[in-house]
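The complex appears here minus one protein chain, its other protein chains still in place.
The block that comes next holds chain A.
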Amino acid sequence: MIETRGLRKSFRSRAGRETKTVDAVRGVDLDVAAGEIFGFLGPNGAGKTTTLRMLATLIEPDGGQATIAGADLLKDPGEVRRRIGYVAQGGSTWDESTAREELVLQARLYGISKVEAQRRAVRALEAFQLTEFADRKCKTYSGGQRRRVEIALGIIHEPKIVFLDEPTTGLDPQSRAHMWDEIRRLRTEGMTVFITTHYLDEADALCDRIAIMDHGEVVAEGTPADLKREISGDVVQVGLDLVATGEAEKLLAAEEYISRLERLDEGGLRLFVDEGATAIPRILRRVDGAGLDLKSIELHRPSLDDVFLTKTGRSLRES
């Protein structure tokens, strides 16, 4: 459905007198299959939005190529526009318009007749539970209601692919869960959904496949389960206060069965080990023996954050 090869984009920005070049996206190869929810996971500034804007024909790539729903991005951007929907990260509704007006106009901009556009608006309003506020100005909506309008706008013309840039940022947990259901519903209707997120749980729970992006590059790609399985072994998380954390780190760094250590901001350590069951007693003895106050100990399967950590050396939680 989406195939990109070597997609690149640099921005030149002026800071005072000198111009700086930011390589926002540096050679992205992606293959997204029809009917899947594909997730782009990465920290702020990773290049997610820039990639999406290129795929949505809003900015021209500096290099590389892409085919989207069978249309060539560079040669036929007009055809790409007809086949995709795009919902921007920063919003796209006008304060003084109502949801219904926006939906009808949006459908008509895609060449749909007035009667059909009105029919679709009614359906979309129902599907996104907006009927109640349909004829109120957008500026009176809550953040979550407004986000739902924007997503409804992105799919009103029933595109083959829809790009959603951080669809759930700023929503409360309940609205997020609702939004996930909406997105899954789009998939059952046969749409390919491409979302960006920096929520680990969202990537994990919602996406069929993800690409992890950092500094303009895809550092890992696969199903969440495969990616986690790639990191062999277990993660042991020990709870310690801040002072003890420093000492325990020094102690445990010397242990050969611990392949990697990560400090937690709130105090405590994450330890990557081959086998949790045998490692836990040894860790316990070591920490206890040094007279440090161990508050808790937990055994985890690796998370997507651990994947990110092994690929980039940083934690997604920190950035």
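Criterion: contacts are C-beta pairs under 8 Å (C-beta built on N, C-alpha and C of every residue); 3 or more make two chains touch, one makes a residue touch a chain; residues count from 1.
By our rule, contacts and distances are computed from a predicted model.
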| item | value |
| --- | --- |
| Chain excluded from display, named as in UniProt, from "Transport permease protein", "Putative 1,2-phenylacetyl-CoA epoxidase, subunit D", "4Fe-4S dicluster domain-containing protein" or "Acyl-CoA dehydrogenase" | "Transport permease protein" |
| Contact partner of the left-out chain, one of A:Leu153, A:Ile231 or A:Ile280 | A:Leu153 |
| Absent-chain contact - pick from A:Ser10, A:Ser92, A:Ser175 or A:Gln237 | A:Ser92 |
| Chain not shown: contacting residue from A:Thr57, A:Thr168 or A:Thr245 | A:Thr57 |
| Chain A, residues in touch with the chain not shown (by the definition above) | 56-60, 78, 81-82, 84-86, 88, 90-97, 101, 105-106, 108-111, 153 |
